[in-house]
Structure formats: structure tokens, C-alpha cells
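Here it is, the structure in full.
Missing here is one protein chain; the remaining ones are kept as they sit in the complex.
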Amino acid sequence: MDKIDLHSAVFATYAIAASLMILKAVAMSWLTVVRMIQVNGGFRSPEDIKKTPMNPQPNPSQLAPTDRVDRIRRIQLNDLENLPFFLVAGFLYVLTGPSLPWAQWLLYGYVASRLLHFAAYVTGQIHEVRATFWSIGSFILIFMTVRVLLAALGH
Amino acid sequence: MDKIDLHSAVFATYAIAASLMILKAVAMSWLTVVRMIQVNGGFRSPEDIKKTPMNPQPNPSQLAPTDRVDRIRRIQLNDLENLPFFLVAGFLYVLTGPSLPWAQWLLYGYVASRLLHFAAYVTGQIHEVRATFWSIGSFILIFMTVRVLLAALGH
Partner (left out) sequence: MDKIDLHSAVFATYAIAASLMILKAVAMSWLTVVRMIQVNGGFRSPEDIKKTPMNPQPNPSQLAPTDRVDRIRRIQLNDLENLPFFLVAGFLYVLTGPSLPWAQWLLYGYVASRLLHFAAYVTGQIHEVRATFWSIGSFILIFMTVRVLLAALGH
């Protein structure tokens, strides 16, 4: 069977993990929106304090930083530093022909590590907790990428 | 015909949309450069106010934030939060075997939404305008990703 085919169990594993991570990344944007509405602030562009139907009583303080919004922005930046590379590394890793259990452990393990990282970060757990989950994901990403590199070098 | 082939009409649609979005993202970097030259500032690294042929009269104020440059940086950050995920989601969506009209509406619709988002943001339109275009793109991204997820789960 072709390696790049949603009917392949290994590739479907990748596609599921990739879809979940993309939806997670998109959810951060929407969560930022939700929190900006909740605190009625945390905006970043000068034009966002113009009077409009959505912002009937604008105030310069709406442009001030606020941790409730900035926390989600930090989480999102962390996603940007990690997820795009996972999406490509996972795809190339599938091309190395891993067994299904290996693919599932690594790809779903990565998804789990990122969801736990989010849970730790959004609730303000101490750095050690969120660093642990981040590190697990990073090690999985490095492992898959080195595997691809070695396979490509030995072609 | 193979699904991943530039001779396939659906895949070519993806490749055109992806190329345009990559060029759009790269253009933001160059637009930042253009505006930094125009305002002779908006730099971010201490070494950028050393005297050099390109900066014969350096001044610490060149490191101060300036909205003319920062506006493009905000647009670019918005690109980073969206485009990499579109590039992967669009690729996986093509593997689900959509019809050509569906692929064209979604992929070119996304491109259009991002170009309109840029036009609204760069000219400082009220938040509602740029949020509308951003939302259209985000919904397309979510739709394609959920379609991939369902197809992969049902493999």
C-alpha cells in the first residue's frame, strides 16, 4: 500500500495527530478572542480602540497588556515554535516505514504531551510541570527527525 | 491519477494556493525591510545601531518601536499563526479526494480571505473588518482539518 494514503494505518495515525494539533493551534487563536472579549482589552492595534458596534466605549487602557490574554499568546507562540516542525517531521517519519505501534506511541504521545503542556500552562502551574511536558514533546520531535535524517542519509 | 501530482487538477489547486500563501508570507519580511528603510528605524537588535555603510548616522531612537514597522510585524505574526497550518491542512485535505470545485472554493477562498485580511490590516480598518476576513479563513481551515480527521478516523 502507498505510504501516503489515508487508508494506510500508519499514515492515518499521522493524519489524526496532525489534525488534532492543527485544531489545537487554531483553538489558541479563538481562545485569545474569547479572553479579549471577557476582559474587554488586551488589544494590540491602535485602530482597535476606535468606537465601533463591537467596542461602543473604547478606552486607551484596552491596549495595555493583560496576562489573561497574554498567557494564551505565550502558549500560542510556544505552539508556533513546535507544531509546524512536528507536522513536517511526522510526515517524513511516516515515509521511513515505522511499525504501527511505534508510529502510534510517538505521534499520539506528542499530541498528549502538547495537550498536557497546554493544561499546565493555562492553569499557571510551576515551570517544572510545563517544562516536563514540553520536553517530552521536544524529545519525540528530535527522535523522529533524527530517524528521518539517518534514513535519508542512508538512501 | 496519483493524488500528489502537479498534473492533478486538485493537487495543482493546492500547489497554487500554497505557493501564493508562501510568497505572501515572504513578502511580509521584505515589506518590514522596506518600511525599516523608509522610517530609518524600527530595528530590534543592539548591533543595528552600529555605524555601517547602510546606517551612516546611527541613533538609539532607531531601536524604538514604530507602528509603521510594527504593523507589518503584527500582520506577519498573524500569518505565522495561520499559514503553516493551512499549508499542511490543505495538503492533507487533498488526500481526502475532494471534488475540484470544493477544492477550489476552499483553497482559493482561503487565499482571498488572507489577502483581504492583509488589505484591511495594513490600511488600519476597524477591527470588525479584519476580524471578518480572518474568521472566514479560520473557518475554512477548521472545515478542511475536520474533514481530514474524519477521513483518517474512518480509514
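As written, the chains take the letters A and B, and residue 1 is the first residue of each chain.
Everything that follows uses one rule, which is that a residue touches a chain if its C-beta (ideal position, glycine included) is under 8 Å from a C-beta of that chain, and two chains touch if they have at least 3 such contacts.
Being a predicted model, the structure only gives us computed values, none of them experimental.
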Of A:Leu6, A:Met36 or A:Leu141, the one touching the omitted chain in the full complex: A:Leu141
Absent-chain contact - pick from B:Gly41, B:Pro84 or B:Pro98: B:Pro84
Residue in contact with the excluded chain [from B:Ile16, B:Leu115 or B:Ile136]: B:Ile16
Among A:Ile49, A:Leu63 or A:Leu80, residue touching the chain not depicted: A:Leu80
Hidden partner chain, residues of chain B it touches: 4-9, 12-13, 15-16, 18-20, 22-23, 25-26, 28-30, 43-48, 50, 52-55, 76, 80, 83-84, 87-88, 91
Chain A, residues in touch with the chain not shown (by the definition above): 4, 67, 71, 74, 80-82, 84-85, 88-89, 92, 95-96, 121, 124-128, 131, 138, 141-142, 145-146, 148-149, 151-153, 155
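Just so we're on the same page, only the chains that are shown with their structure count from here on.
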Chain A-chain B separation of Cα centroids, rounded to whole Å: 17
